[in-house]
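Here the complex is missing a single protein chain, while all its other protein chains stay put.
And now, subunit A:
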């Protein structure tokens, strides 16, 4: 395909999604890269850490110095086997690494150590659940081990690769263990293709998080997705030419990218054009893709077995011992917890969206009721975290603290309002809730003398209210609670105030 035709194809207006789906059947292939959370890299003992100063998490292996030899991280291999099992894959009895050669400065060796003809895991499946509860099975082709590449920054006016004056390379990420999961072609999804793509990536993220093999933070690139999309006429039986949209790095973006590519392909095909097999770049701001690199014979990576590494042999005993370590699958765990806690669909969805399932589970296991745990995590803790621009889990509030706060409320020592203040003081490092209540003198005024005096003062200052209560309008008592709270610096128990007012008026509460 020459560039003139390419430009012409790019100028074709995308069809609407509805029109596209009426005419064509989408076929997807999804590749998800997962960065493992091992302490060290895949083939070197340099640290696997994010956010450090450039080129400080590297040693001679990561920099591809002549004469250096790689050494396989055993934990990364175990993580790969666990992930393979969680994806219902067969685990290869024997597999090996391969060199994938290409010229690009993101790897100083001029090859990426990967797996080619012998992946560690193959032929699996994942059941993904869509928003309406419908399930869709995604077949897994393979999951293989490889290493991540360094990070390039393109310097120059545009900040993009086109028009850059030079590039700067940080190899801290080079050699970070990766597992690439490749699906079989996903067919029969129809209009739900974009939704399935999103649910699939989300499910993979949950699985690797559940296995505790990755930090799974998409904004840091721990989980990245490449989406292959092609269209065919219904019943055609032969897939159309595909495009591959690279590095779609949020769950929502996956859905949008697939939607856009379906529309773009349909526009070109309906106008009588043909799809160019190429990589596309996802542009978050416009929710469109732009042309990247056209596949060519330069994509011949001359894979060959890595001569510096010996094969991996998995015994049945080893695989079974790893299988025994697998946690409950995320979907199953969610179902179990939702039923156990009695949350509504909406409440549970909010908890998932806030990423607080683990925290609430732990708080409940420390003795809080599910409702109390949800109230604190989704309420005050989330609010405080939001105000301080951190994750709720990052505030440092322990489950035991929430249980203690709740016990103080239950015992009548503090009310809800004071409890929220205590939490904030706790976050600021003032100690346990009980200490804070004692040190700051926040205990609810239960000394009848002081409280009675405050109530009497309020009654004396608000005779009109007292008249109303006398006349039987018990709701009017509310107007006395404010002044009493003010007098006692918010430490009065509202129920007790009501009781004293009624006693003073000779009524039974």
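What we mean here is this: contacts are C-beta pairs under 8 Å (C-beta built on N, C-alpha and C of every residue); 3 or more make two chains touch, one makes a residue touch a chain; residues count from 1.
As a convention for this text, contacts and distances are computed from a predicted model.
Among the names given as "Penicillin-binding protein 2", "Sulfurtransferase", "Transporter" or "Aspartyl/glutamyl-tRNA(Asn/Gln) amidotransferase subunit C", UniProt records the absent chain under the name "Aspartyl/glutamyl-tRNA(Asn/Gln) amidotransferase subunit C".
Of the candidate positions A:311, A:327 or A:379, contact with the unshown chain belongs to A:311.
Remark: the omitted chain is touched by one listed residue; of A:293, A:457, A:470 or A:486 this is A:293. Screening A:24, A:171, A:200 or A:260 for touch with the missing chain picks out A:171.
Residue-wise, the contact with the chain that is not shown comes from A:31, picked out of A:31, A:347 or A:362.
The set of subunit A residues touching the chain not shown comprises 27, 29-31, 33, 38-40, 44-47, 53-60, 63, 71-77, 94, 96, 100-107, 112, 114, 116, 141-142, 144, 146, 148-149, 152-156, 161-162, 164-171, 178, 180, 182-185, 224, 226, 228, 230, 239, 242, 244, 246-247, 279, 281, 292-293, 295, 297-302, 304-307, 309-313.
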